[in-house]
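Provided herewith is a single structure, encoded as structure tokens, for subsequent inquiry.
Removed: one protein chain of the complex. Kept in place: all other protein chains.
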Amino acid sequence: MLQFLSKLAARSPWIYRINAGSCNGCDVEMATTALIPRYDVERLGCKYCGSPRHADVVLISGPLTLRVRDKVLRVYNEIPHPKVTVAVGVCPVSGGCFRDGYTVGADIDHYIPLDVIVPGCPPRPQAIMEGVLKAVEIWRARLEESVCSHS
Amino acid sequence: MNATAKQSVETAVSRALGAVGLHWTADVNGNSFGWVKLCAPESLLSIAPALAQCGARLMTVTAYRNDKFGRMEMEGHEIAYHFDLEGLVVTVSVCLPDNPPRVPSITPWFKNADWNEREFAELYGIVLEDHPNPRRLFLDPSLDAAILDRLVPLSTMMNGASTTTLWEKVFAGKQLPEWAKGGNS
Amino acid sequence: MTNVLEAVFAILIFPGGLFVLALGLLLKGVDRKVVARLQRRVGPPLYQPALDIIKLMTKETLIPDTANEVAFRLAPVLGLTGMLVTAALLPIGGVWNGVTGLGDLLVLLYLLPIPAMGLMLAGGSSSSPYGALGFSREMCMMFAYEMPLIASFLAVAVRVGGASGPFLSLPAIMDYQFQHGPLLLDPVMLPAALALVLFIPGTMGHGLFDIPEAEPEVIEGPLLEYSGPLLAVFHLMSAVKLVVVLELAVALLCPNPLVAAGGGGVLVNLLWHICKCLVLLMVSVTCFRAATGRLRLDQGFSFFVKYTSPLALVSLWLAFLLR
Amino acid sequence: MFPFLKIMLRNLLLGPSTDAFPFAPAKTHENFRGCAVFDPEKCILCGICHHVCAAGAIQLRPSEDGAGMQYLLWHNSCVFCGMCAHYCPTGALTMSNNWHLAHTGAEMFSNCISSFIPFGECAQCGAKIQPRPQAIIDKLGVRSPERFLLCPQCKRQSIVRNVAQVRSTRRQENP
Partner (left out) sequence: MSTTTYTLPIGPLHVALEEPMYFDIQVEGETVRSVELAAGHVHRGMEALAMQRNYFQNVTLTERVCSLCSNSHPATYCMAVENLSGLLVPERAKYLRVIADEVKRIASHLFNVGIMAHLTGFDSLFMHAMEIREIMQDAKEGVYGNRMNLGQCIIGGCRRDIDEATAPFLLGQLELLKPQLDELYGVFERDPLIRTRTQGIGLLPFEEAKRHAVVGPVARASGVAYDVRRKAPYAVYADLDFETQSDTKGDVHSRALLRLREAVQSVKIIEQCLRQIPSGPINVREVPVIPAGEAVARSEAPRGEVFYYVRSDGTDTPQRLKWRVPTYMNWEALQVMLANCQVADIALIVNSIDPCISCTER
């Protein structure tokens, strides 16, 4: 029964995005993916939410600049468990072409575990959707774990 | 093409500085670029109001080290002020004295010089005289001032380690996912 | 004794409780689906709101350190309970006559603002500046939309009561309509009906009036700090509230059953009632929010003062003259 | 008065414009710049790709025994600009239109092209030279196929010999 419920629950992944200093290419594509009719993630149960406290799937873009780092980590910690992270674009993973900049803190993996990576500069919306679906798989397993461990 | 603008820049510059070398270049489209070289930062205080008066717009300010990490023989800093008058670009470069490099602020005449001046002040450690709002602009307080003024390559100073460690991990990663083997799927 | 049992049944199962919860979530689902269609999208499945609730139940609850914990936890529960009680009081034409002696417009006037109060409590206790801003916006909007509500209640009461003075009892209002035909078709009441239709998005915070929870402005205002089950309760509250305001408007404007009460007609009447709710939902929520954006707080406030309230007052005045 | 209502009604009549993806494959234009594809058979280790790569995604590392170079292109550092493919003289690097690159965090570092490219051997003395794959020989080495496979030293010698030979034949012809 609980497993069934958690399966149902996993069909409502709410998305939150964090811009960790990206060139806004990935951000625009994330917004496009999340909000426009052509990709309509709402039919997959996704909802784009404004508050980190409502989120399940976190999309991170950008190479994590020094100045935004603590704020990103704080926001990340405000997201209730269970959650999954998706790195959109290559910047969070390796810094992309900003690696070696004096304010760039990539790789993000030092601070936040990355569950799914969607390479691209920026990845096309379909690729982001693919990443989100992959993330939902992982999230479902985590939900089951947490639901079953509670009882 | 913009002869009147050219004329008024020439008058403004010669009125402010007397006979100084203002020379013109042009690109393939016939746009003209004026170049002025100043040897003393104080001259800015006369050329800035003159240009402001003839209606020029400050586009941006570039500061640079003459030697770029010690590879060239010249020393010291220079600042290039780029102005626009009706499509004409006039670049006024100023040599700064060393220890410490200092320059007067032109914000009183060009409101938008504010950010530009704060930026080069924090990136190069140039001392600004009479700036109305001399705070840091972009740099995180945890970073040292004058970050672009270093003679050591920045990568080793800051994050060079990250590149090396990342690549070590890549070289160590042996299991290739299905689609990455041999490229196309 | 039976009365008490009946009341408990009414609050927990039907027409309050489980029934409104299910209906509310379904209506939300329909609303989302239709909005999606109006925007050329496929939209979520109809049961998506239910899935959202299940999901939120499994999540962790985070309470900000600076928040007043008791008030923070109490706020959503307060709102939901208030709405469930209200739902039980509302009669459904041909199916249910409401809890006798309680189905009173004055009682409703007291009960209806409870969700807004819950939200205000939530915004106030969550100690974030956005919560506070949401609080003040919620309060401001509440004053704005209560005015036309009261005015149209009075218009209905005066119209129904006629010479014998205003009727405030809902069952009596329904009886009047069973005899004289729905008030919706009464030309005198038309402005008031319009005011009620505008009141619904106002109180639900949709379309033009999505002000207290405006996402780009105050990041969902009072709900900003909520997570997990508590947020689920808020979502349930809003679903129930949707049903309540729709049912209320239906009861005031055209409660007439399709078949006379009794026998197998109950089920048919219930479906008929739900159909009416759906139509009203389409008009005053779905299409309204798909075709408009949000006003500024001052504009939203003056919209109610300038347009909606006068409409209701016109009806009231006419009803008073034609008494 | 409400110009948007018309659009809304039309939207309702036209029906959803949503792509079927992820339930059906998405349309991908053939020009799409997806992940880079590397053909080790064509690489001559010229290093131009490394030189133009702004993202530092390409690394070349000599193997320990000196037999060749380890070639690595890490997709998680690549910015998909395609400069490497544009400047690659032999077409060893090309951009495919494959964008199905999403992978789990565990595969972060293994998501790369990894290839070992052995050095060529001078046909005469056996010294290590740049690789001379057949495809390149067919393309660039047509003028003097035998000399194309020599190390610079042997090549110089061969040219000198050749010149000497020509001179001597000339001398023989016109004494």
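A, B, C and D are the chain letters, set down in written order, and residue numbers restart from 1 in every chain.
As a working rule, a residue touches a chain if its C-beta (ideal position, glycine included) is under 8 Å from a C-beta of that chain, and two chains touch if they have at least 3 such contacts.
Keep in mind the model is a prediction, meaning the values are calculated, not measured.
**Student:** With touch defined as in the header, list the contact partners of the absent chain among those displayed.
**Tutor:** In the entire complex, chains touched by the missing one are A, B, C, D.
**Student:** Among A:63, A:80 or A:131, which one touches the chain that has been omitted from the display?
**Tutor:** Spelled out, the listed residue whose C-beta touches the missing chain is A:63.
**Student:** What does the interface between chain D and the hidden chain look like in terms of residue numbers?
**Tutor:** 1-4, 7-8, 11, 17, 29, 31-33, 51-55, 79-83, 86-87, 95, 97
**Student:** For review purposes, identify every residue of chain A that touches the missing chain, sorted by number.
**Tutor:** 18-29, 31-32, 35-38, 50, 62-63, 65, 67-68, 71-72, 75, 96-98, 100-104, 121-122, 124-125
**Student:** Just the residue numbers, please: which parts of chain C touch the chain that's not shown?
**Tutor:** 35, 38-41, 129-130, 132-133, 136-137, 140, 207-208, 210-211, 214-219, 290-299
Everything that follows uses one rule, which is that only the chains that are shown with their structure count from here on.
**Student:** Which chain is in the middle, if each chain's centre is the mean of its C-alpha atoms?
**Tutor:** A
**Student:** Round to the nearest whole Å and give the separation of the Cα centres of chain B and chain D.
**Tutor:** Centre separation, chain B to chain D: 37 Å.
**Student:** Quick one: report the Å distance separating chain B from chain C, using the average Cα coordinate of each chain.
**Tutor:** One centre to the other, that is 61 Å.
**Student:** Residues touching two or more other chains, restricted to chain A: which are they?
**Tutor:** 37, 40, 43, 94-95, 99-100
**Student:** If a residue has to touch 2 or more other chains to count, which residues of chain D qualify?
**Tutor:** As it turns out, chain D has residues touching two or more other chains at 16-18, 35, 56, 74-75, 77, 100-101, 103, 107-108, 111.
**Student:** Chain D touches which residues of chain C in the complex?
**Tutor:** The touching residues are 36-43, 287, 290-291.
**Student:** Considering the complex alone, what residue numbers of chain D touch chain A?
**Tutor:** So the residues of chain D in touch with chain A come to 16-19, 21-22, 26, 32, 35, 54-57, 74-81, 99-105, 107-108, 111.
**Student:** Which part of chain D faces chain C closely enough to touch in the complex?
**Tutor:** On the chain D side, the touching residues are 2, 4-5, 8, 11-12, 14-18.
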